[in-house]
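Right, one structure below, let's go through it.
Left out: one protein chain. Kept in place: all the others.
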Amino acid sequence: MSTQDTLLSVTDLQVDYQVGASTVRAVDRATFDVPRGAIVGLVGESGCGKTTMASAITRIISDNATISGGQMVFDGTDLVSLSERQMNRLRWRDIAFIPQSAMNSLDPVYTVEYQLNEVLRGRGGLSRRAARVRSEELFEMVGIEPGRLKDFPHQFSGGMRQRVAIALALALDPKLIIADEPVTALDVIVQRQILDQLRSLQQMLGISVVMVTHDISVVAYTCDHTVVMYAGKVVESGRTADLLRTPVHPYTMGLKNAFPDLKGAEQGLLTPIEGAPPSLMNPPDGCRFASRCPFALEMCRSVDPALMAGQDGHAVACHRAAEAPALRAEAVKYETWQEDA
Amino acid sequence: MPDYVATAPARPGRFRRFFSGIRLPLNDPFAIAGLIIYAVFLLTAIFAYQIAPYDPTEILYSESYDLAADLRPGEEGHILGTTSLGRDIFSQIIYGTRSALLVGSTAAVMVALIGTVVGVTAGYFGGWVETVLMRLADIAFGIPFLPFVIVLAAFLEPSIWNVVIAMALVLWRDTARVIRSQVLTLRNRGYVEAARISGSSDFRIILRHVAPNVLPMSFLYGSIAIGWAILTEASISFLGFGDPQSISWGYMLQDAFASQALSRQAYYWFVPPGVAIILVVSAGFFISRGYENILFPKLNR
Partner (left out) sequence: MTQAKAIISRLLQLLLVLWAVVTILFLLFRLMPGNPMAAYIDPTFTAEQQEALMAQFGLDKPLWSQYFTYLGNLLQGEMGYSFRYRTPVSERIWALLPNTLILTFSSLIVAYIFGILAGAWLAWRRGSSVEKISLTAVLTTRAMPEFWLGMVLLAVFSFWLGWFPAGGTRSPGVEYSGFWGFYTSADFLAHLALPAATLAIYSQGLPLLLMRSNMLDVMKEDFVTMARVKGLSKWTVVVKHAARNALLPVMTSFAISVGYQLQGNVVVESVFSWPGLGRELVLAVSASDYPLAQGAFLMIAVVVILMNLVADLLYAFLDPRISHA
């Protein structure tokens, strides 16, 4: 689905890793859209491929990884088909990145100002004075006093460093920001501050954000749209409100149960999903969630469900999608998720 | 004291743990080459008497009763030729393995032993013991090693053991510092504290928990020390402070240098001892590199 309102359209993207003699497909035909001006959450547990997916958009991935198929149409251009040089021109100017841990992502031997200037002057072509003005403006936007520009990364606290990372990302007025677990490393109170900041900036500037996270409560709090990934595949995607109110895929139902609500509303029993995702070295034939799914049928174990789009852009990859309301009723019960069920 | 409280995971017998502590680096081709070289030199040293065609100090005469001096390699049955004084070079090389390996291994053991004891004591007991020991290490770092050996040579009888003594006095410093920080890391791991709380004696804790984790490091530094010892001994002999009775490779080089071998282009005289030294010391490096990869495995190295 590629309309004028869509900034980035990912279709059937595949990313393979070379591990020794074997190939592991970390991202298997991922398909989703990122509308303009929206925050899209990319959610799933560790190893589901969400980080690889997000990095693939910047086309800076591990040395042993390759994009082996699919398209990523960004503002009319397929990123996969671009040469390295062409892609490099887009980097930071159109697509920026907020890392998980700003401490490790900022060079410890240069001041923050220097690192800002690297992009403002080096890539943005600003004069020294213009860069200075812009740096101060950026710092004000994220809530840091401009005087701290001359400080080194290690002199900032965790939350402040993340703000610096946000300021860096905004420097060249990008159209898309990819945020890789931007608040995971912070404590809960600071998390909320950063998320609020991010959301207000995003709305003010009309930037699209792809936010990678394993925490569905962060998604609930911040994201307009959500893409749920499991074992390298997109299992459900759509408007966050739809997904959380009426999830269709059993995994999404399980996710909902497993996390405390950020807003601190009434909470039932925390219900973890037992078991672990399958190894991607030898992926199973059928649905990858079948071994942990309380609703799995014979067909689920042998046939891999395709991602089908429903109404309002709500897409699901599940054989039992039609029975969703009934399954939802079962899913809220604690016993459903016990191993022997 | 209940065993289960103090111990870390599965504990096979003492011997097994000791040998697994050494962990020979058998997967690295360079390390294997190093071990083979060591084996060859060791056998040469042991069977020197059988292998060498002549006595290394014997002044030889040719059939026509002339001094068999300055013979090129191959002449009159001397594989590597003879020195200015008529001694067989090949035999000297063979016998040289003895002092090299003797000095090398003794020094290595001293350095590893002293360094480990100091490091473990400092790291484990902390407090003023640690301060005193580490200050001693600082002082040892301030003593330039080779000059120190030379100064000692001023007062001691020329002997290959001077190098060993000097190394024992000074070169334990690197090992001590590294082992100490290793012990500090170990102390932070729960089971040492648990053992202390449960009343184990310090000696027992050190023996059972600290030593096995620290020994590989000692072996690593010991194997590096072998190379250092051989190089130092060669330097000392070259400078004329070595034992003139024992033919070492360093002595051969001094002999060559003093007899103008350089200007006379007598390569057969000074190249072989150097090559022998390079082989043995390199072998030590390869083995210790193999060790390092086992102790500190880093991906994609």
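Order of writing sets the chain letters: A and B. Residues in each chain are counted from 1.
In this section, contacts are C-beta pairs under 8 Å (C-beta built on N, C-alpha and C of every residue); 3 or more make two chains touch, one makes a residue touch a chain.
These numbers come from a predicted model, not from an experiment.
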Touch as defined at the start, partner being the missing chain; which of A:Glu45, A:Glu118 or A:Glu330 qualifies? A:Glu118
For the chain left out of this view, which of A:Phe74, A:Phe97, A:Phe139 or A:Trp337 touches it? A:Phe97
Under the stated touch rule, tell me which residues of chain B contact the chain that is not displayed. 30, 135, 138-139, 141-148, 150-151, 153-155, 227, 231, 234-235, 238-241, 250, 253, 256-257, 261-263, 265, 267, 270-271, 273-274, 277-279, 281-282, 284-286, 289, 300-301
Residues of chain A in contact with the chain not shown: 58, 60, 88-93, 97, 99, 101, 104-109, 118-119, 122-123, 151-152, 154-155
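Following the convention adopted for this analysis, only the chains that are shown with their structure count from here on.
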Intercentroid distance (Cα basis), chain B paired with chain A, Å: 56
